[in-house]
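Every protein chain but one is kept in place in this view of the complex.
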Amino acid sequence: QSSVQTYGLFDVSAGQFQNAGATKVRRLDSGNLSTSYLGFKGTEDLGGGLRANFALETFFLADTGGASRVPGVDVFWARNAWVGLSGDFGALKLGRAGPPLFVSTLIFNAFGDSFGYSPSIRQYYNAPYGTPLIGDSGWNNAITYSTPNVGGVSANLMMQLGEGAATAKGRNVGANVLYFGGPLALTGAWQQVKAQGVLGRGIAAFPGFQKQDAYQFGASYDFGVVKLFGQYGVIKTDAFTDVKVTNAHLSASVPIGNGAVLASYGHSKIDTAGVANDPVSKMLTVGYDHFLSKRTDVYAIYMNDKYTRLSTGNTFAVGIRHKF
Amino acid sequence: QSSVQTYGLFDVSAGQFQNAGATKVRRLDSGNLSTSYLGFKGTEDLGGGLRANFALETFFLADTGGASRVPGVDVFWARNAWVGLSGDFGALKLGRAGPPLFVSTLIFNAFGDSFGYSPSIRQYYNAPYGTPLIGDSGWNNAITYSTPNVGGVSANLMMQLGEGAATAKGRNVGANVLYFGGPLALTGAWQQVKAQGVLGRGIAAFPGFQKQDAYQFGASYDFGVVKLFGQYGVIKTDAFTDVKVTNAHLSASVPIGNGAVLASYGHSKIDTAGVANDPVSKMLTVGYDHFLSKRTDVYAIYMNDKYTRLSTGNTFAVGIRHKF
Partner (left out) sequence: QSSVQTYGLFDVSAGQFQNAGATKVRRLDSGNLSTSYLGFKGTEDLGGGLRANFALETFFLADTGGASRVPGVDVFWARNAWVGLSGDFGALKLGRAGPPLFVSTLIFNAFGDSFGYSPSIRQYYNAPYGTPLIGDSGWNNAITYSTPNVGGVSANLMMQLGEGAATAKGRNVGANVLYFGGPLALTGAWQQVKAQGVLGRGIAAFPGFQKQDAYQFGASYDFGVVKLFGQYGVIKTDAFTDVKVTNAHLSASVPIGNGAVLASYGHSKIDTAGVANDPVSKMLTVGYDHFLSKRTDVYAIYMNDKYTRLSTGNTFAVGIRHKF
């Protein structure tokens, strides 16, 4: 009678890690290629095409046994915690889920949702890299509506309620449009954030914060011998001192046997009002991902991390990823 | 070989929420009609009618992804964490479980264990509403014995060990008797609390606290076109300043198609020794609960919340509840 499914992903890599301006550290790390998590989900057929669906997913640190992304700070069920209905009308989710801009960011680059190795994810979402994207890669208290797929086109609309909290200035809203047609895929995404997320860059980092608007365009084309990805996006933060970040990403995936050579380059310009010599973050990652099965792959990564006026960081890592 | 079952419940509602004396907040909320949780349970046949049983259940917040009822304060496995044996002699549970008075409270009102909408649960257990019930809806370190069902009558006895902690004055004990016979059901419940619970009103709120005794009687009768519920209970807190709370609840459930109209009224008088003009809490909730399936329902709720000398609160909410 119970229809719950248990699933998840382990990702562990070992190597020498070094961000721009930082010292080298040899370590074992969790979740660099895909964030490790454990999930429970289910779907119930209600008849007439209507379904009830849910997902409850917790990140974990496979290296230390810690819960969530940052133990003691992050919420436990940070990856997904929503229930909803789906049918001919599309799908409705109530609860915590990933915003549309994040979904577009991960689909249109060769390293997916890799917080450790994807220049796209790092330059949009990973605070140490100077990016001011606020609001986390999961939004609380959210209502998400996804349209049906019509001729390859679908859209997602998400609203995070402000809930009247003292630290909230109002709602967050996000939306994207996705097109998949044969080898070609396209996306446009936008979000406006006014409320603090659980993790990620904090609003407090921007005195006089009013709101942050971000948009992004992405495209990919699969030539067979190589799949190319391109992304362009802008993040504008409205505060006492405005900050505008302009991101450009190019990446490629080249299938070889049971694996693929992956490469991705990201250029992120951080333009702070009234500041001369704005810094630029340049990130290049190349890797080889070898699939032992559909569910299990091993990989080797090199990442070069440059940031204006900081020493260059070099990361070498090998890892294993296992879906269950 | 493994016999563990994974199960649980999602409950999310959205609307305008307002307690007596409080401002209106529009928000998405988890667990108002039933507290959201994830559980693992199992039973093993040991032969001769004897069984080993266990339950391990964690509350979660489906709106924010937070663990437990109050992240960082509540224990993780707050709903149930016990192992035990059952057989002809009845059932024995060792560990954390719900006390008998709580079980009687939730069975004999139309809104069940709804911490968000049930006047019964709110006026007995939800501290903001002036009720002094101490000891949480789950008791730690407890030994629970349940009798077999004899002619529709069963009883539960629970003892929470004091464990010699500095904050513990001794044991908590609780008991109830339940009768189910055709359309009629009856209960009597009692508990005496000396030790602090994890959540709920704290002992520190009562300087010179000695003990708290509570009793409750409940009845329900199913006429077919309507099921009526009645509850009467008294909570006496023995401290420097004694407090006596007298609760009366009436509720009804009227089946309509695949759903039911629910209504419940609660009157709670808080009588503090030596204080004139004792406050009264009056709470009225009406709602419609529509079942999409046995496991999934959607609902609409209106709640009116009055408390002496405070402005009246009005709550309007719609929600979805999904068991898995």
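Chains here go by letter, A and B, matching the order in which they are written, and residues are numbered from 1 within each.
In this section, contacts are C-beta pairs under 8 Å (C-beta built on N, C-alpha and C of every residue); 3 or more make two chains touch, one makes a residue touch a chain.
From a predicted model like this one, the values you see are computed outputs, not experimental measurements.
Set against the missing chain, the residues B:17, B:60 or B:82 yield one that touches it, B:82. Shown as candidates are A:30, A:191 or A:231; the residue that touches the absent chain is A:30. Screening B:14, B:33, B:61 or B:142 against the full complex identifies B:142 as the residue touching the chain left out.
Among B:95, B:116 or B:287, the one in contact with the hidden chain is B:95.
Even with one chain removed from view, subunit B keeps its contact list with that chain: residues 2-4, 6, 40, 42, 44, 46-47, 50, 52, 54, 56, 75-85, 94-96, 138, 140-143, 161, 163-164, 198. The omitted chain makes contact with subunit A at the following residues, 5-8, 10-12, 14, 23, 25-28, 30, 38, 60-67, 71, 292-293, 295-296, 320, 322, 324.
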